[in-house]
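Here the complex is missing one protein chain, while the rest keep their positions.
Our next item is chain A:
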Amino acid sequence: MKIAVVDYGMGNLRSVTKALEHVAGDAAEIILTADPAVVAAADKVVFPGQGAMPDCMRELEARGLKQAVLDAAKTKPFLGICVGAQLLFEFSEEGDTPGLGVFKGKVIRFPADKMHDEHGQKLKVPHMGWNEMFILKDHPLWAGIPDGERFYFVHSYHFVPADDIAVIESAYPYRFAAAVARANIFAIQCHPEKSHNAGLKLLENFVHWNGCF
């Protein structure tokens, strides 16, 4: 089995690739690729992303990978991570960027007027560090991961799905969708590749996932 990690020039993809190799063992070949044909030929696709969404969208189009990603998202087990997850929505406030529109909804910045904890102390943006993940709906990728487990986040924007597709929520300070899923697609705001054993468990589940939900 081949798992393609889509490389469109945005950020450090070594972490994602190494973590997938670590959990896949002999079960899958992990291929870091910028070639649309390799994405098309893969059995599963991981769509990461770091940095600013306008740059990510521009690079995706400039490298001719947009259609390959859209095609993969129609049929194959597909994992979007961080900006890769945000890109799946219709629109982002970051640079007023249109997204891929795979999911209905938009990506917003943590609003400055809400960034205080219950004691009135300022909450920093980016939301950086380990936060709790609360299960809304059971999903095969979350098998073996306890409710309330902490994952590593680093982001200033988060997605707000228009449909009922949230499967995991986190809170900062308000509840927001931390992972969404529909059919063969799972998209997560935080970084499983940097989230120690729980994150590795999620990636291992993805390696063995048949794409059904």
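Note that a contact is a pair of C-beta atoms (placed from the backbone, for glycine too) under 8 Å apart; a residue touches a chain by one contact, two chains touch by 3 or more; residues count from 1.
Throughout what follows, contacts and distances are computed from a predicted model.
Within the choices "CidA/LrgA family protein", "Response regulator receiver domain-containing protein", "Imidazole glycerol phosphate synthase subunit HisF" or "Extracellular solute-binding protein", the name that UniProt assigns to the complex's undisplayed chain is "Imidazole glycerol phosphate synthase subunit HisF". Interface note for the absent chain: among A:Thr33, A:Gln50 or A:Ser92, the touching residue is A:Gln50.
Note on the undisplayed chain: of the listed residues A:Asp43, A:Glu93 or A:Asp117, the one touching it is A:Asp117.
Across the interface with the omitted chain, chain A contributes residues 11-12, 14-15, 18-19, 22, 50-52, 112, 115, 117, 121-132, 150, 152-156, 171-173, 191, 193-196, 199-200.
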